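Note that one protein chain of the assembly has been removed; the remaining protein chains are unaltered in position.
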Amino acid sequence: MSEMNNMTAAESAATKAAVMNQVPGPDVEGQSPLHHADFAGLAKRGMQEGGIHLRELALLGHLTLRCDSSNHEQVACVAAILGVSLPLTPLTSAEKGAYSIRWMSPDEWLILVPGLEAFSIESQFRDAMPGHYSLVNSSGGSTVLMLSGDNAVELLKKSTTVDWHLSEFPVGKVVSTLFAKSTATIRRTGDQCFELVIRRSFADYIWLWIQDASLEYGLVIKA
Amino acid sequence: MLHIYCPHCAEYREEEEFHCAGQAHIARPLDPEACSDEEWGEYLFFRKNPRGLHHELWVHAAGCRKFFNLTRDTQSYEIKEVYMIGEQPSVVAGSVQQTTASGAKS
Amino acid sequence: MQKYSGFGLFKHSLTHHENWQRVWRNPAPKKKYDVIIIGGGGHGLATAYYLAKEHGITNVAVLEKGHLGGGNACRNTTIVRSNYLWDESAALYEHSMQLWEGLSQELNYNVMFSQRGVYHTCHTLQDMRTNERLVAANCLQGIDNEMVDAEQLQKEIPTMDCSKNARYPIMGASVQRRAGNARHDAVAWGYARAADALGVDLIQNCEVIDMEINDGKITGVKTKQYGMIKADRVGCVVAGNSGVLAKMAGFELPVESHPLQALVSEPIKPFLDTVVMSNHVHGYMSQSDKGDLVIGAGIDGWVGYGQRGSYGIIEHTIQAIVEMFPCTSRVRMNRQWGGIVDACPDASPIISETPIKNLFFNCGWGTGGFKGTPGSGNLFAHTLADGKPHPIAEPFSIKRFHTGALIDEHGAAGVAH
């Protein structure tokens, strides 16, 4: 496998997993799952006021970490690499600077980082992370929608069965759940602000759904 | 519609997030080759199917994707307890138990 | 048996209908019977009728824990068809179909068997392949079944959306024109009346709570209301409750009991003159003579004896119906209900001997029980009379779950019915 470019020296020996920098040079434009919806254009041309605000955070680095939360060395290693500790309590999240971590399951976390940093963080994990774990780059498979506005909670109530009352769902809480007939990982980032991580192949469906369900409130697209 | 406590997420979620994988505690025979056709058939297909307390395997399919067990009354649909894979139920047929209106315990 | 006819109705109207006889006696059980049939649903009553009529065995009791025909017999969506894939199933259901034809006259009870056709719509290429396979097989099995394309289908069912606009456009359908509906209550009542007239004791409100088994052989059943009742042979035909009865006999079955839901709309003027089923979008519909749209739903994925299922299934089912029939959006759903279906892993029934001598089980009909009623009763009567299965019933032995000789109708029929 001598040809594997971008592979860190320690990688294959330490974890025996393949890692590659999947992002091409700056001359190649990436297309997020909602690229063709042209949010930038809609932000200019579309409605400027309404109860639902929507923005896509495209082309972030999405890393899925699977490891053992009771393995202190692993937990410490994650904190050392990201500068923020793994949220070990179910349905919580942690955030520092441009890095954020969502609890997904007792042995799974979703880490979002700036798109160009994914490979370097992956490499750091491969260099330093002890024990049995897996780290998977899933940046191409999902995208992030920021949902806010006075009627954001209503829209979520139409789309999911989760209890969004602040007493049950404080800022920072995160759930993976059904969103209409797709799924989403949803984190509350403010009283009326939410971050939805959705799957690429369902992105058009969710986009269509949000437009339909927002009709009575007014949908404002933000660039 | 069942309201199910996911022991991994530590909260109740709606049934549509879950998937029932059938009767719990059906261990795969350790040595399948030693099984007769009858024994293998029983393992594959024959089930308790009780009216009353039933121990079931569920997965939080749209949530954390983890499996767990629960004990449910198949007549009243009341969930009596939820417990982890590898654990044994504490509410079993014949055991003294109160019917409460409080649903599953965590 | 008092003969029913239009003239009879007229005659009785002159005496204000005061002289109608009882449709069945209400006898106290004897101490012993040649055959006890546990379960007074359609299948149990049909079994009793054919035992008496075709085998001359009339010292028979049907023990019913509630009232006759009060379980799945009165909760199903009344679809009758015989276009099954495998030779074994096709033979079984076609045997039943032939008994359906002429059943009203045989029983002198109008079971309202109406051969209005049953369509299986195809929404994908795989659906088309599956149905083409089914049609081809049925033609050789001597069972009518044919393919129609979307254009023809639109002509035959004007209220259905056969356009290309749908999420899963309808590409065609298979149709069995001899298939259709019957009146579920009438089937149970008609068999009950005819069996009673032949001397069968129909014992209602009689719940079996234990079995008397000696040396691996059943000799009687213990009932809650009447204590022990002896029998030479016992046939168990209790659908969703089969697991409970099997437990009494000390064995398990390859059967699980699940809630199966159905619903009706309010009665509307003629909208659909046939039966439409879609395995792909998961819904089926016919219209009753009263005008209700009768709609069937999927099975809940867990064991349940409560005759209730989850609301989500109702939502999904109606989504499928509106997808196929957009004009039903403003029609209103009146009522929903649930039954308990005993389903086998291969979606085929069990008509079989058991580990206990002289104890026979007829169960596992899943969602297909209603259409099987006459055939099931007829073959099970044969099994009970001879002590060994009828050749058509032979492949439906419990033993197939040991050998692996399953009759898997899932692949062909999708979600059954």
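Going in written order, the chains are labelled A, B and C, and every chain counts its residues from 1.
Note that contacts are C-beta pairs under 8 Å (C-beta built on N, C-alpha and C of every residue); 3 or more make two chains touch, one makes a residue touch a chain.
One rule holds in what follows: contacts and distances are computed from a predicted model.
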According to its UniProt record, what is the protein name of the omitted chain, chosen from "Sarcosine oxidase subunit alpha family protein", "4Fe-4S ferredoxin-type domain-containing protein", "Nitrogen regulatory protein P-II" or "Electron transport complex subunit RsxE"? "Sarcosine oxidase subunit alpha family protein"
Would you list the chains present here that the left-out chain is in contact with? A, B, C
Where the complex has a chain not shown, which of C:189, C:284 or C:380 is the residue touching it? C:189
Quick one: which of C:63, C:97, C:160 or C:314 touches the chain that's been left out? C:314
Name, in rising order, the residues on subunit B that touch the hidden chain in the full complex. 1-3, 14, 19, 21, 27-28, 31-33, 35, 37, 40-41, 43-44, 57, 59, 61, 65-67, 76-79, 85-86, 99, 101-103
Omitted-chain footprint on subunit C covers residues 4-6, 8-10, 12-13, 16-18, 20-26, 66-68, 70, 74, 87, 90-91, 102, 104-105, 108-116, 123-126, 128-137, 139-142, 146-147, 159, 166-168, 183, 185-186, 189-190, 204, 265-271, 273, 281, 287, 289-291, 306-308, 310-311, 314-315, 318-319, 321-323, 326-337, 400, 402-406, 408, 410-412
For subunit A, which residues lie in contact with the unshown chain of the complex? 1, 3-6, 12, 15-18, 20-25, 27-33, 36, 59, 64, 66, 107, 132-142, 154, 157-158, 160-163, 165, 168, 180-182, 199-205, 208-209, 212-213, 215-216
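Operating definition for what follows: only the chains that are shown with their structure count from here on.
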I need the residues of subunit B touching at least two other chains; which ones are they? 16
Would you give the residues of subunit A that are in contact with at least 2 other chains, written as numbers and ranges? none
Using the touch definition up top, name the residues of subunit C that touch subunit B in the complex. 241-244, 247, 252-257, 301-306, 308, 310-312, 345, 401-404
Subunit A contacts subunit B in the complex at 90-91, 104-106, 108, 161-162, 175-178, 183
So in the complex, which bits of subunit B are touching subunit C? 1-2, 15-16, 19-20, 22, 37-38, 40-42, 44-51, 54, 56, 72, 74-77
